[in-house]
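Remarks on the structure that follows.
Apart from one protein chain that is not included, each protein chain of the complex appears where it belongs.
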Amino acid sequence: MEINILSFGKIAEIMTITSLKTDEPMDTDGLKLQLEESYPALKTIKYKLALNKQIVQQNRKLLSGDVVAIMPPFSGG
Amino acid sequence: MEINILSFGKIAEIMTITSLKTDEPMDTDGLKLQLEESYPALKTIKYKLALNKQIVQQNRKLLSGDVVAIMPPFSGG
Amino acid sequence: MKEKNIKNIFVDGPISPAFIGGSIAKHSAKKEIGGHSIFLGQVRADEIDGKRVSAIDYTAYQETALEQMHAIRAEIFEKYNLTCMHVYQSLGTIKTGEICLFVFTSSAHRKPAIMACEEIVERLKAELPVWGREIFEDGTHHWKENI
Partner (left out) sequence: MKEKNIKNIFVDGPISPAFIGGSIAKHSAKKEIGGHSIFLGQVRADEIDGKRVSAIDYTAYQETALEQMHAIRAEIFEKYNLTCMHVYQSLGTIKTGEICLFVFTSSAHRKPAIMACEEIVERLKAELPVWGREIFEDGTHHWKENI
């Protein structure tokens, strides 16, 4: 399956991938681990995920075609 | 001695005097009593005094030439 | 008596939205400001005993009101870390839908401006000798009282 990845703010400066292919079942916690392995700088940033535009509050299963946004701390206003 | 009287808002509609002459010593409490006798409607209104432009917090002695303002509840803003 | 720089807050007639916009624009040169808080009082077409308010006629004991406002201003600047504070109160006849009060505070971070603005509004309503006479459509009137 293929997960689409969006990244924002300072995370967009360190993460360059826009999708991730895997044959294993995947959830948002698993995705975080995998991204932190590829981009160790991510471990030093407090970030949130959005799954299909909805902010993720707890671990969620991922399906092929899902869009996951990786969002550093907000600073609007 | 002569005390100058200013009145405002709805009190200006019921009180017409602009000064009060007396030979007795007078304080603000005494002035209130005297005004309420002349204008009984005043007894039904919560009002404050200002003596020489300063809002009166407690009884104050009056001197000739003093200006006392009779002020109904404020409604600015 | 010590010297005081007593600022005027009274304006004749309604406060125009364009004046408010202009007042905001003047603060663009103050680069230390991060937040502005504004309160506006607008004359409401209240119904009282079946009669509709069409305007409020404001009068004030101006000198005393300005002394009171001067003290409030000093206390607010003492209490909150503000860059600016502006207060305008209309006098005269203000029709429903028009602005009669404009309180404007600015600070580096948002909290002082927001808290000061609210406190100024509460205090001026309670402490300034200003009176609003609500004028009904039929020409009769009712003296407003702040709660």
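Order as written gives the chain letters A, B and C; numbering starts at 1 within each chain.
The working rule: a residue touches a chain if its C-beta (ideal position, glycine included) is under 8 Å from a C-beta of that chain, and two chains touch if they have at least 3 such contacts.
Values in this document were obtained by computation on a predicted structure and should not be read as measured data.
Asks: Which displayed chains does the hidden chain touch?
Replies: So, taking every chain into account, the missing one touches A, C.
Asks: If the hidden chain were put back, which of C:9, C:99, C:116 or C:130 would touch it?
Replies: Looking across C:9, C:99, C:116 or C:130, the contact with the absent chain belongs to C:99.
Asks: Contacts of chain C with the missing chain: which residues?
Replies: Interface with the chain not displayed, on the chain C side: 17-18, 20-22, 24-25, 27-45, 96-99, 106, 108, 110, 114, 118, 121.
Asks: Against the chain that's been left off, what residues of chain A make contact? List them.
Replies: Output for chain A: 6, 8-10, 50, 53-55, 69, 71-77.
FYI, only the chains that are shown with their structure count from here on.
Asks: Where the CA atoms of chain A average out and where those of chain C average out, how many Å apart are those spots?
Replies: Chain centres of chain A and chain C, defined by C-alpha means, are spaced 49 Å apart.
Asks: Could you list the positions in chain B whose residues touch two or more of the other chains?
Replies: Residues of chain B never touch two or more of the other chains.
Asks: Residues touching two or more other chains, restricted to chain C: which are they?
Replies: Within chain C, no residue touches at least two other chains.
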